[in-house]
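Note that this complex is displayed minus one protein chain, with the remaining chains in position.
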Amino acid sequence: MSKKYDLLTLGELLLRLSPQANERMSRTKIFEQNIGGAEFNVAAGAAQLGLKTGLVGKIPAHAIGQLARNEVHFQNVSDEYLSHDNSADARLGVYYYETGAAPRKPGIVYDRKHSSMTSLSIDDFPEEMYSSTRCFHTCGITLALNEQVRKAAIEMMKRFKKAGALISFDVNFRGNLWSGAKAKACIEEILPIVDIFFCSDSTARLTFLKEGTPEEVMKSFADEYPISVVAATQRIVHSPKRHSFGSVIYDAKKQTFVKEEMYKDIEVVDRIGSGDAYISGALYGLLTSENDTRKALQYGNAVSALKNTVPGDLPSMTLCEVEEMIKTHQEGDNGLEMKR
Amino acid sequence: MSKKYDLLTLGELLLRLSPQANERMSRTKIFEQNIGGAEFNVAAGAAQLGLKTGLVGKIPAHAIGQLARNEVHFQNVSDEYLSHDNSADARLGVYYYETGAAPRKPGIVYDRKHSSMTSLSIDDFPEEMYSSTRCFHTCGITLALNEQVRKAAIEMMKRFKKAGALISFDVNFRGNLWSGAKAKACIEEILPIVDIFFCSDSTARLTFLKEGTPEEVMKSFADEYPISVVAATQRIVHSPKRHSFGSVIYDAKKQTFVKEEMYKDIEVVDRIGSGDAYISGALYGLLTSENDTRKALQYGNAVSALKNTVPGDLPSMTLCEVEEMIKTHQEGDNGLEMKR
Amino acid sequence: MSKKYDLLTLGELLLRLSPQANERMSRTKIFEQNIGGAEFNVAAGAAQLGLKTGLVGKIPAHAIGQLARNEVHFQNVSDEYLSHDNSADARLGVYYYETGAAPRKPGIVYDRKHSSMTSLSIDDFPEEMYSSTRCFHTCGITLALNEQVRKAAIEMMKRFKKAGALISFDVNFRGNLWSGAKAKACIEEILPIVDIFFCSDSTARLTFLKEGTPEEVMKSFADEYPISVVAATQRIVHSPKRHSFGSVIYDAKKQTFVKEEMYKDIEVVDRIGSGDAYISGALYGLLTSENDTRKALQYGNAVSALKNTVPGDLPSMTLCEVEEMIKTHQEGDNGLEMKR
Amino acid sequence: MSKKYDLLTLGELLLRLSPQANERMSRTKIFEQNIGGAEFNVAAGAAQLGLKTGLVGKIPAHAIGQLARNEVHFQNVSDEYLSHDNSADARLGVYYYETGAAPRKPGIVYDRKHSSMTSLSIDDFPEEMYSSTRCFHTCGITLALNEQVRKAAIEMMKRFKKAGALISFDVNFRGNLWSGAKAKACIEEILPIVDIFFCSDSTARLTFLKEGTPEEVMKSFADEYPISVVAATQRIVHSPKRHSFGSVIYDAKKQTFVKEEMYKDIEVVDRIGSGDAYISGALYGLLTSENDTRKALQYGNAVSALKNTVPGDLPSMTLCEVEEMIKTHQEGDNGLEMKR
Amino acid sequence: MSKKYDLLTLGELLLRLSPQANERMSRTKIFEQNIGGAEFNVAAGAAQLGLKTGLVGKIPAHAIGQLARNEVHFQNVSDEYLSHDNSADARLGVYYYETGAAPRKPGIVYDRKHSSMTSLSIDDFPEEMYSSTRCFHTCGITLALNEQVRKAAIEMMKRFKKAGALISFDVNFRGNLWSGAKAKACIEEILPIVDIFFCSDSTARLTFLKEGTPEEVMKSFADEYPISVVAATQRIVHSPKRHSFGSVIYDAKKQTFVKEEMYKDIEVVDRIGSGDAYISGALYGLLTSENDTRKALQYGNAVSALKNTVPGDLPSMTLCEVEEMIKTHQEGDNGLEMKR
Partner (left out) sequence: MSKKYDLLTLGELLLRLSPQANERMSRTKIFEQNIGGAEFNVAAGAAQLGLKTGLVGKIPAHAIGQLARNEVHFQNVSDEYLSHDNSADARLGVYYYETGAAPRKPGIVYDRKHSSMTSLSIDDFPEEMYSSTRCFHTCGITLALNEQVRKAAIEMMKRFKKAGALISFDVNFRGNLWSGAKAKACIEEILPIVDIFFCSDSTARLTFLKEGTPEEVMKSFADEYPISVVAATQRIVHSPKRHSFGSVIYDAKKQTFVKEEMYKDIEVVDRIGSGDAYISGALYGLLTSENDTRKALQYGNAVSALKNTVPGDLPSMTLCEVEEMIKTHQEGDNGLEMKR
C-alpha cells in the first residue's frame, strides 16, 4: 500500500519560550525558542525514524509563522497541508515553560488562545489530502481548542477513515482546555472510527470513569469500540530530573497484552513531548510491521526515554540509535560505555 | 507643590522578543526579552533622571506578568497602580522585533490583542490616585487599544486634570492600531484638557491635516486649544545603524520656539523607545523648572540620543551623564575621549 | 501595628562573580553576576512573600554601585536607607564563587575588604528610620566587618529596640572574618536585646561552647537571655548537587519545640543564600502571625529548599508557590507532576 | 513546462566554524556553525523565493552529515539526490572563517580535502534525475575539487542538457583549489553547453585573458559560445563592514545590456555567500519570466545586498521583502523607516 | 637528577567540537572548542601539579594550529618541540563529541585522518631533545595513527631510553584506529624498553589475551618484560552523569600491589580525558618520589576523579586542592561542606 505519506497529523504549532538551564521565567533575560505541538511532535519523531509524514494545520504568514514553518522543514515533515493565515490578527500560540528541580516542579504558562489554528476550516484543504496517507493521527488537545476546530477535526477523521487511512487518536487530556465530561462526550463520538487509541490508565479512570485492573480498563475500550490497538503509558516522576517510563499495549484482535521492563532512572533533560515521542515510536512500529504491538511497544518506550534526554519538545534521534538502545535494554545492560 | 508622584503614566506593558545581534526572527534559536511600552518607557526614563514616577495599567498575575512587574520594580517605577489580572485568559501582549542593516530595515510583528490591558477599567483604581501626582502622561497607542481602554483613559485624563495634574499627551500614531481619521477625532476630543502636547510634523500633516511651515503647524495646535507646550521631534534615518535626532519646542505662553543642533551620526544600537526617551527628558526638564522649554529641549534631545545607543526599549542613564552630554553638545566637541 | 516597613535589614551588598555551569573560576572567560548579601537576601525573600522591606547599608555612587542598587529595586526592597558613597575610593565588595561536583567541592574567593560598607556610620541615617519598622534584622557578618561597622550596628540595634522593633539576629559565623572567641564576646553583648535568634547547632557548640542535646543547646540561649524564638537549621550535604534540609524552632514563651520532616534530596542548583532564605521564610511566618513558630518553621524550610533550586544568591518565588509546596510536603507526596 | 524541480544544483556542503562577533579564530572558545556551499547557497536562496529546488551531492551518514542534511531540510531544499557516504572515512569538509574590521581583513582556513563529496560518482544518482528539473546549476569550485568529481560533474551537465534542462554555470574562481590556466581549459570545455554564465569582470580578464571594455568582455563569451545570458557582478569593499554591490547582465539574443544603480553602503554583517545569493536571485528572475534579464538583475542585486546583512552563508528572506526592497531601490528612497 | 623537563609526551593535538549542555551534535548551532589529545592531557595535568612538561608533536602553522598552540601555552606546557606544518594541506584533526544522559550514551565522530601529525618525522626534532627530560610518555593512539608516526614514535622511545629517560606507555586501545592483533604485535615490540605501563584489565584480556585474576594479569606483564610499574584503572559507568573510579598499581621490584577505596558516585560533567588525568597524577606521584606506587595511586585516582567534574579534555586543578581531596578521601568524609 504505497501512498504519498505514511502519516499525516493534525495539530497546532506553538512557540515555546523557556529560560536557559535552571533560571525562572519570572526573571530571565533570555528565552530559548522551541517550536512544538503534540501532533507535530508525533510527525517529527516518526520522520526521524524514516516515515514520510506531514502536518495538517494553520499558521500565520508573518515572520513568526515562518519560524514555525522552518522548524517543520527542519524536521523533514511536509508542510503541504500547513495553511497560511494572512489576516492582520494572525498569531502563533505561545507557551512559557521552565524546568523544575526537586522540590520545585516545572512551571508552565499558556498563551495560546486566538491563534491562527483556531480559525482552521475544512475548506483550507484539498480533497486529495484524504487519500494521500496510510495513517492519520490527532489528539484531544486539537478537539479541545474550540468548536470550529473540533468540528473540522472530526469531519477530517471521517474523511480520512473513508479514504482508507488508519485513524490514530491520543486522549492527551488537558484540564486547562476543557472539562473531563466534555472530553468524554466528544471522544466517545469519535471512538467508533478510531483504530489506534492512546490513553493513560489515570485518564481512563478520571475522564472515562473506567474501573478494574489496568488491563481490564484497556480491554474495555476495545470491547466497546472497534479499536485494534490500545496503548497506555506509565511515567514515574522520582524528581524533575529523574523519571522512569514504560507502557502496556493491548492487541484487540489477538486479545493479548505486551509489556516490558520500564526504562528506569532516566536522566531527564526535558520531559516535554516525551508522551508524543512514545506515540511516534509506537506508530512507527505498527506502520512498519503487520500491526506488531511488541514492536510498537519497544520503539515507543525507547523513543520516549530518549526524548527525555534532549532539550525541546522534539526528539532528536536516528533509527539506528533507537534500535541499538532497544537491543541494550533487552539485554539488561545499561550499555552506557562509549565505543571508540 | 509636593505630591507622592511627579509623574504617573498610563499604558500597556509588552514583552518584546528579539533575536541576538543581527539574526532574523524567522530563524533565531534565542530571543532576548525586553519589557517595554511607550508610557512605561517615559516613566522609567524620568525615574532614571530622578523623578518619582509610577505606571498605571493592568498585567497578568502569572509568572510572565511577574516578569513585567519585576522590570517595573527594576526601573524604580512604582507599581502601586499596576493592577493584577487573575483571569484564566490573562496575557501579556508580545511583540517580536529584529534590528535592520542597510538596505534591510528593522522588522516587527505584533501579537498584542486580547491582552490583560484591554480589560482595564476605571474601577481598577482608587480615587486617591488622581490627586497623587503633579503630571499625568499617556499616548495615542493607549487610546487605540480598544473602546474600553479608550473610555477609561479619557475619563482618567479628566479626573487627573480636575485634581490639578498637568496633562501630557503624545500622539504616537500607529497605523496598525487605528486609522488617521479615527485618531484625529479621538484626540481632538481630549486636546481641550492637554497641557503638554507631543506631535511630530509628519503626523500633524498626515493625521491632523495641518499645513504651513513646521512652526505654523505647531503653533496652530496651541492656537486652537489651551496647550502650553507643543514639541515635535525629527529623526533622520541615514541607515538602521546611523541616525540623526533633534526637536523643536513651542512655548505657547511666550509664543517662542526653541531648537538646537541635531545630535548627528548617532551610532544606533536600538532605536525602539527613543521617542519615549525624548518625552521622559522633556518632561523632566519641564517638571524640574518653571516650564523651561529650553531645558526640556536639551534633556529631551540628549536622552533620546543616548537611548539609541543602548539595547532594549528603555534608556539606561544617570542624570549626571546626561548633563555632561548636554554640556559637550553645546560646546560643539564630540567629547568622546575617555577620562582616566 | 502598621508601620512603613515590616522588616529592615542591615547588611553589605556584594557583587558575586561566577563561571557558567561547571566551569572553574581559574579559567573562565565569562562571569555571571549576582548581587547578594546575607541580610539583603533576607529582605528580598521576605519581600517576595509580601512583606514591606528595606535595606540599610552603603554602596558606591558609581555604575557598579548602581548595578547593586538596581538589584535592590528589582527585588522591590526599599533603598530609602541605602546610602551613597561618593568618595573616589568607593568600592563594592566582590566575591568569586564556583559550584562543585562530587568529589570537588564549591570554591570561593573573597575580595570584600575596604568596601564602601566599611565606612558606614550611624550618622548616615535619619532618626525616623528607627520607628519605621516592625522588625530589624542583621547578622554576624555585619558585626565582623570592622570596628566601625560593628559599633554602628550595635547602636542601631539598640535604637530600633527602643523604638519598639523586634530584633532578629543570625549568628552566621564566618571564620574568615573573625575568630570564634571574638564572635562570642561580641554577640553575647547584644543577646540581651535580641528577640529572634538564629544559630545552628554546630555553631552553638563550636563558637558558644554549648553542650548537651540539640534541644538543650537551643533552650540554653533562651534561658540565659530574654529571647523569644531560637531557630537552628540543619543541612546534610550528600553531594554538591544533592542536599537535605530541615530545622528546629524553640518557642521560649511556650517552652515548646517544633520540627518537621526534612526536605530530602533537594536537586541543588545553587546553595548560596539558602540559609538567608530560611530566615526570610521564618520571619515571614512570625511577622504574619502571633509569633507562630510552626508557621515560621514551615515557611522557613520551604523557602530554603526552594532557594537551592534556583541560581544566584536570591530566592525567586511567589507566596502561592511556597504555600503549595508546604501543603505537598505535609501530604508526603513529592507533588512533582505538572498540572496542565 | 512543469517538472518536479525548477532548479537542481550540484555542489559540496561544508561546515563553517566561526568565532562570535569580532573574536579571532586563533583564540575563540566558541564556534558558531553554519552549513553552506556555493551551489547549496544558490538552491536555498531560490527556494526562499519560491522555486522548487534540490541539491545533488554526497555527505557522510554520521551525525555531522546529519547536521548538514538537517540544514538542507531547514532550507526546504530537497535532499532526494543527496547521497550518503557510509564509509569509515566519511567526512564533511570544514572551513573556519572570521569577520574583519578595518584595517584587518576577514580570515579563512580551509580543511575540505578528503571529504565525502570527493568520492561522488555519477553512479550514485538515478537516471530519472536528469529529466526532473528545468534548470541545473553548478560552479567552478565543484570542477576544481578533484578529477573524479570534475568528470562526474561534466557528465551530469551533459545529461541534464540532453534531458532539456537549462545549464547555469558560475566560474567562481578559487586560486587555492586550482590554477587559472587549468580552470580556463576545463571551463572552456563546458561552455558549449552553458546557457547562463556568471563571470566577474576581473575573473574574465585574469583567468580567461579577456580584454576590452567590461561590456566587450561579457559579449565576447556569448559571441564564442551559444550562451544566452552572461552576468557579471561588481563588489566594492570600502571596509569589511561596508560594501557596495551591483551587476551587469547581457542578453545574447537581444544583444542588450541591463544595469542599475549599485546598492551603496551596505552594512555588511557577513559577506560569505553574497555572490551565490546573487545567482539565486538572478536564476529566480530568469526562471519565473521569459528570460527577462532586467528581472534577473533586480532580484540578483537585491538578494545579494540582503544576504550581506545576515549572518551565515545563506540568505534569510521572503519574496515579498525582496520585492519591496527592489521597489524602494528603484524609487531612490532608502526606505529604512519602519512602518508600524 | 635535574633536567630541563620532568616529562615530555608525544602525541597528537585534536580540536574537539561539542554542543553546549545536553544538545545533540546533529542539530546544534554552537560548538564549544576544547583542544585535547591523550598525551597532551597527561602533560597538562602534570604541569598543573607542578612538573616541567613539554609536548612533542606537529601542528599546522595556520590560525587553527595557533588555536591549539595557544592552549599548549595556556597549560604552561612547553611547545619547544611542537613543530609547525607549513604545507598547504596542513590540518588539525577534529573530533565531535556530545555528552550522554541515561539511557542515551555519549556520542563521538572522529575526523582525524590526514592531519599534520601524520607527517611527523624524527627529523623534525633536534638530538638534544632526548637528553632534556627525566621521563617520556606516549600511548597506543600515537602508535596507531599510521606507519610513519609509528616508526618515528618507536625510534623516539629508543633514543629517550638511551638518553636515560624513564619510558611511560599507556595502551589506550582504540578499536577504531587499529585491530587488537596489530596493537598487540606493535606494543610487544616496545615493552622491552617500557618502565611504566598503563593497561586496563579488560584491554589486557581482550587485546593481550591475558588470563587469570586481575593481579595475575598485571604481574604477568612485569614477569615477561623489565617493567617497573604496572597500573590498571577501573571505571564503573552507573550512568553518563554518575561514575565510580579506582585503580590498582603493581610495583614489580617490591612485588606488591597497592589499591584504595574507589571514588564513588562522581558527578560527571565530562568524562573525556579522565584516563589521561589518571596518568598525569600517577606520573606526578612516581616522579616526585622514589617510585612510590602508593603516592602514584592516590594522586592518579584523585586527579582522575577531579577531571570528571570539569568540562573539556583537560583537568583544571591545583596541587593543593588535589592533596586536600586525597586527605578527605582517606578520612572517609565526603568533605563537601564549604569553609568560609
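Observations
The chains carry the letters A, B, C, D and E, assigned in the order they are written, with residues numbered from 1 in each.
Criterion: a residue touches a chain if its C-beta (ideal position, glycine included) is under 8 Å from a C-beta of that chain, and two chains touch if they have at least 3 such contacts.
Predicted model, so just to flag it, every value in this text is computed and none were measured.
Put simply, the hidden chain is in touch with B, C, D, E once you look at the whole complex. Residues of subunit C in contact with the chain left out of this view: 17, 24-33, 62-64, 66-67, 70, 88-89, 91-92, 94, 96, 98, 107, 109, 111, 113-114, 176.
Residue-level contact of subunit D with the missing chain is found at 21-24, 26-27, 100-106, 108, 110, 174-176, 237-241. On the side of subunit E, the interface with the absent chain consists of residues 63, 66, 70, 73-76, 318, using the contact rule stated above.
Just so we're on the same page, only the chains that are shown with their structure count from here on.
Between B-C and D-E, more C-beta contact pairs join the chains of D-E. The centroid of the Cα atoms in subunit C and the matching centroid in subunit E are 46 Å apart. Centre-to-centre, using mean CA coordinates, subunit B is 62 Å away from subunit E. Touching two or more other chains at once are residues 29, 63, 66, 70, 74, 318 of subunit D. Shown here, the protein chains touch in an arrangement that is not a line, ring, star or fully connected set.
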